[in-house]
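Note that one protein chain is taken out, while the other chains of the complex remain in position.
Naming follows writing order (A, B and C), and every chain is counted from residue 1.
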Amino acid sequence: MSQLYELIPYIVMAVSALASTVAVYLAIVERDLIKAVLYSAIQSTFYALLFYLLMVPDIVLVYVPVAVGLLSAVFIFAIKKTEKYEEVAGIPKTASAIILVLVTVFTLIAGWLLIQSHAITFEIFPSADARALAKWFLNTTLASKEWWIRTFSAMSPEAVTAIVWDYRGLDTYFETSVMYLAIIGALAIARYFEIPKKEYKEESMGMSIVGKTATKILVPMIIVVAISIGLHGHLTPGGGFQGGVTAAVAVSLMIFIFSVYFAVRYFKIYTAILLRIIGLIGIALAATIAILIALATGYHGFIFQNQPKPITPLEVGLPYEIGGNLISGTLLIFNASEFLAVFMGFAILFLLLSVPEESIMEVIRGEIE
Amino acid sequence: MGLNFILTIISYILIGIGAFCQVVAGIGMNRFPNFFVRLHAATICAVGGSFVPIIGCSILALTLEEFGPSRFFLAGAGFVTAIFILLLAPVGSHLLAKAAYFSKAAVLHPKAADLLEEDIKKGEVRESTV
Amino acid sequence: MDARSYLFAVTYTAIFVNIVIALYGIFVRPHIMKKIIALSIFGDSTYVYAIIIGFRKAEPYPVIPIMTTWEPAPEYVKNFVAKAVDPLPPALVLTAVVIGLAVMLFLVFLSIQAYRVFGTLDIRKIIRMRG
Partner (left out) sequence: MYFIPFYLVAVIMYVVRALKGPTIPDRVLAIDCLGYVLATFLVIFSVYLKSPLIIACAIVLALWIYALDVYMSKYLEKRELGE
């Protein structure tokens, strides 16, 4: 019996995976798009549980706001602005069967290759032995405080944030720029949208008074939770990405509960773009500050350098703690900048998504004539 | 023995109450006939089934000295979660019920009386003030 | 194989089926919004696989790759390395999720614009209009 209770995490994992499969099947075959969004929300919730049981809290913290909080809002906006139903008559049967077979074969090959990537043993269950690289990351993420041992360390107890912003910082830098390119693309499509200049009226706009009162209490709490997740990224699960998407949901809640005219009082689009750029500049500065100091003093330095390296005679690098509080060198600056940038990027896109369709159609008609 | 023992017993009782409420709410969710009755089951799930056991887990965490200082993190975050649920679940249910009632998305099939409809017909209540 | 492996195989297969269904949705269903929903499901399933690569066997259960103390003793570090899951896949997936959301938003902006121009989001009707 006690053996059965040790299996509980794995049982829950299997149950949630099966339930998500049912939800995915219904989401794909459903004609009503709103129902499809709801099924996909069920699937997201179960994936969150799955990520949790696979012991990656960072992913849960970023995945739940994205998949449940933001993506469903985006889909609901899009469905409201476009069509509600999908036309399914006339999908060719044989062609889709062939595609299904092809997809299955392709995915079988990919899945087989993936099982091979469990590397050390050829079993489905991962082995007890971790990869050498993983062991190295785990060993060095918070090492002793003498600087010659600190050389390869990020001085952060949080291995994931250490990898994101220190060990593989350059990767993250370019991934972040991919994100900004996507946001800039969306901004370019929406370049002529303008939020109409209307006054926010308490009684005729937004949802009921109960929701408004609760959200008035809630929004500051969300912002506080988000800042806490974002700035403690080097100590507890979290980081700039997680905090940013968490705070972005506050904006979408404000748009839905009050109205966009209420939200633009606090988030003006051009201010948001300015703050986003400040965040990006913060990342760039924190990445190059060590090499700039080194150039000024005539010693060696590196891009994305965090702790002092043996090749640098002086301790070029940011301190790992201030007044006894661990700040892990540049990680705190990176997290704060990324928080600002992600938050403001998604806030802009949500404000633009909520522009009423009539005012946009007027502009489009004007351009055609 | 002592304080830890008492707190452990209390927390297990709270988690047990939560399990009971969850099962009851699950049965209600499946057996009740329409949306407005199912709201009742949802309330049991949110307050009895989530708020109470999370408080219980937080209390249990306070007694576990093997966790070291991070047990206070666990307990504090647990209390914050519980308060969020207590604050948000009724508001969410209210918003949903109002929207479902006025958009007529949920069918009110076994219906004894609809006092709100009568009040609106009489003009005593307006939709925007509900 | 013990019971744990069987249960894990169930998880693995279920996510695998999810990927197949989502790819089918991307290729076959005609509506652009449905394609975007299927794309997001496909992305999420691949994230789960990426995370599964980093999972490991530990007694009684693996721990998160985050230390709970700021001044670890050598025995603590040894125990931590023996039990913690691989921190590299989460670090890669983390950025992928946020980028995925930005790309998804971009696609949604594009498809709303397409609806404004074409008046429909059914891909077959749009193709007929162009040809």
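Basically, contacts are C-beta pairs under 8 Å (C-beta built on N, C-alpha and C of every residue); 3 or more make two chains touch, one makes a residue touch a chain.
From a predicted model like this one, the values you see are computed outputs, not experimental measurements.
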| item | value |
| --- | --- |
| Chains shown that the absent chain touches, full complex | A, B, C |
| Hidden partner chain, touching residue among A:Met207, A:Ile227 or A:Ile277 | A:Met207 |
| Residue touching the undisplayed chain, where the options are A:Phe77, A:Tyr180 or A:Phe241 | A:Phe77 |
| Absent chain, residues of chain B that touch it | 15-16, 18-20, 22-23, 25-27, 29-30, 35, 38-39, 41-42, 45-46, 49-50, 53-54, 57-58, 60-61, 64, 66-67, 70-71, 73-74, 77-78, 80-81, 84-85, 88-89, 91-93, 95-100, 102-103, 105-107 |
| Touching residues on chain C - with respect to the absent chain | 61, 63-64, 66, 68 |
| Sites on chain A contacted by the missing partner chain, in the whole complex | 5, 8-9, 11-12, 15, 19, 22-23, 26, 34-35, 38-39, 41-42, 45, 48-49, 52-53, 55, 57, 60-61, 64-65, 68-69, 72-73, 76-77, 80, 205-207, 211, 218, 222, 225, 229, 236-238, 246, 249, 252-253, 255-257, 259-261, 354-357 |
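The rule is simple: only the chains that are shown with their structure count from here on.
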| item | value |
| --- | --- |
| Taking each chain's C-alpha mean as its centre, the one farthest from chain A | B |
| Centre-of-Cα separation between chain B and chain A, whole angstrom | 29 |
| Interchain centroid distance [CA atoms averaged], chain A/chain C, Å | 12 |
| Between chain C and chain B, distance of the C-alpha-averaged centres to the nearest whole Å | 30 |
| Per-residue multi-chain contacts in chain A, two or more chains | 236 |
| Touch list for chain C against partner chain A, complex | 1, 3-5, 7-12, 14-25, 27-31, 33-34, 36-38, 40-41, 44, 47-49, 51-58, 60-70, 72, 77, 80-81, 84-106, 108-113, 115-116, 120-122, 124 |
| Contacting residues of chain B [partner chain A, same complex] | 73, 80, 84, 87-88, 91, 94-95, 98, 128-130 |
| Chain C - residues contacting chain B, complex | 68-69 |
